[in-house]
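The block that comes next holds chain A.
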Amino acid sequence: MKKRRVAAAAVTAALAMGLAACGGTSTTGGESGQSAAPAAKAEFNAALTKVFNPSTKKGGTIKFANSGDWDSLDPADTYYGYSWNFIRLYGRALTMFKSAPGAEGATVVPDLATDLGKPSEDFKTWTYTLRDGLKFEDGTPITSKDVAYAVARSTDKETFPNGPTYLKDMLNWPKGYEGPYKSKDVDFSSAIETPDDKTIIFHLTQPYSGFDYLAQMSPTMPVPKAKDTGAKYREHVISSGPYMFEKNEIGKGFTLVRNPHWDPATDPNRPALPDRIEVQTNVNADDLDNRLMSGDIHIDVAGTGVQPAAMSKILPDPNLKAQTDNPTLQRLWYTSISPTVKPLDNIDCRKAVLYAADKTGYQSAYGGEFSGGQIATNLMPPSIPGAQPFDLYPSGPDGTGDLAKAKEHLAACGQPNGFETNIAYRAERPKEKATAEALQQSLARVGIKLTLKPYPQADYFSLYAGKPPYVVENKLGLAVNGWGSDYPDGYGFLQQITDSRVIRETGGSSNISVRIPEVDKMFDQSLQEADAKKREPIWNAIDKRVMEEAVILPGVWAKSLLFRPKGLTNVFISDSQQMYDYVALGVQ
Partner candidate 1 sequence: MVTYIIRRLIGAVIMLLIVSMATFAIFFLVPQIAGATPEGMASRYVGRTASAETAKLAAERLGFNDPLIVQYGRFVKGVVAGAEYDYGPGVEKCPAPCLGYSFITRQPVFPDLMNRLPVTFSLAIGAAVIWLLAGVGIGVLSALRRGSFFDRAAMTVALAGVSLPIFFTGLVSLLVFAYGNPFSWAAQGGHYTTFLDSPVQWAYNLILPWVTLAFLFAATYARLTRAGMLETMNEDYIRTARAKGLGERKVIVKHGLRGALTPIITVFGLDFGLLIGGAVLTESAYSLPGLGKYAVDAITNQDLPKVMGVTLLAAVFVVIANLIVDLLYAVVDPRVRLA
Partner candidate 2 sequence: MSFLELKDLRIHFPTDDGLVKSVDGLSFSLERGKTLGIVGESGSGKSVTSLGILGLHKGGPARISGEIWLDGEELVSATPEHVRGLRGKKMAMIFQDPLSAMHPYYTVGDQIIEAYRIHHKVSKKAARKHAIDMLGRVGIPEPSRRVDDYPHHFSGGMRQRAMIAMALSCDPELLIADEPTTALDVTVQAQILDLMRDLQREFDSALIIITHDLGVVAELSDDILVMYAGKCVEYGSADDVFYRPEHPYTWGLLGSMPRLDREPTDRLMPIKGTPPSLINVPPGCAFHPRCPYSDRTAGRASTEVPELLETEGGHKVRCHMPKAERRSLWENEIKPVVHWEDEITAVETP
């Protein structure tokens, strides 16, 4: 799912220009809504690139439901995409993703801060200034101290196991700092300084120009020390956003109501249309879908799409289908092909695999063209800025593989009758198992015999598929894999899976098979390039190069089939959330 560890140096440049691209401009979803078609004609993908049913009408209750439950409502302790989307209703970070449809929604704008961060020359120090008139739900003013405290507490992994670790990893914390609970009253000004109530300064261990991306993450949402109850804070998070908790029954659901001390004047990004937000958790998934369709609830908060049963009801029915959106996520499900394992050290054998693979099988493994994904022909998902899909290994007219070509390459590889190797996957993931089975069947058509090797997902990368020596010893020629970055950016997407320098002999890397010096060079040179537009070709070049080496078998770019009930206004999908933007939503 979401991924940790962003290589610091790298993203720097990427974001430097991300800044340039969309400096101070900030328009609310509402406004951009008016630019979209006013008449709300329900049609398939109507909310994909523009605002569906735009409105600025306030009031009403919006009903969310979740077939599972939040990892936690605590800003320091949550790492689900939908949670990061939703949390902006009751919490404000220093910056945030713009609430706007499509690509525009992928830009960062200031939130608590008056402006985006001011980096030092070396990009190792970042300074933010808070807006005036910010208040918590209890009316006490929000100061930079509260933000600093919030970040500090988020480093206590034992109390907050789920949250992201960017700031814990990148800020210059005192040695052995374990957060304000265990390291009571330890001065952490080496990491965060708050010279006054309005200013907050972050000190990084290495340069990082993309800090604004980290500043939009929930751990920078202010937490009043007086009200902090550690692991139990999730039971009542003190709101800094437009809505606050009325009641919260963990495991059942909760209700948000307007926060009287939230001042719209301080917050240009949130239209805050509904008066009330009701959320039910642990709702039976199929039941949830049925209630979505009956209009009993408005949104499946998980944003991962409908269940198979519902899908088989919706798709054949044009009226129902017109009420769905089908975004492509910035996630690639793929299979690594290890050139370190014989006979895959021979490029022709690798190409044989790419040709023989049945892409449609890959697609069904993940749930078909609507909820599974779009067949991927290369690495970068189309919605990544500048991505240009291409296909080096056309797998036949019906997408089930080009066996003739596969055989050619097998012959060229000196294995005319095919060969045997293993395929690793995460035991706990039925879809990866299905993928492995699908590949097993499709490759068998050209005589490539695969043996399935399930591994526990907890140690998949650290001990097995991600550990080069293990891969060689155990002949893990193929390894089912997947990747999605925490935010929409070419570098963020490619670097972790194609830069050979992230591979560690001790294991733990998601890059299992890509060791191409030229690619590494291209990454370095991209760091010298200040202009975004000029860097985009580089991403595509890297993408191509990797595909040429045939060390990655792209499967699908994940998609989800989202149901859009009647009665919702201001519905759109932003490239940052890749699901409905919950901040903008309203009800008729």
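How were these picked? Simply put, all candidates are chains of the complex that A comes from, given by their letters.
We take it that a contact is a pair of C-beta atoms (placed from the backbone, for glycine too) under 8 Å apart; a residue touches a chain by one contact, two chains touch by 3 or more; residues count from 1.
Note that this is a predicted model, so its numbers are computed, not measured.
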item: Selected partner (touches chain A in the complex), from 1 or 2; value: 1
item: Residues of chain A defined as touching candidate 1 within the complex; value: 4, 69, 71-72, 79, 153, 156-159, 161-165, 179-181, 228-234, 250-251, 282-284, 286-287, 290, 458
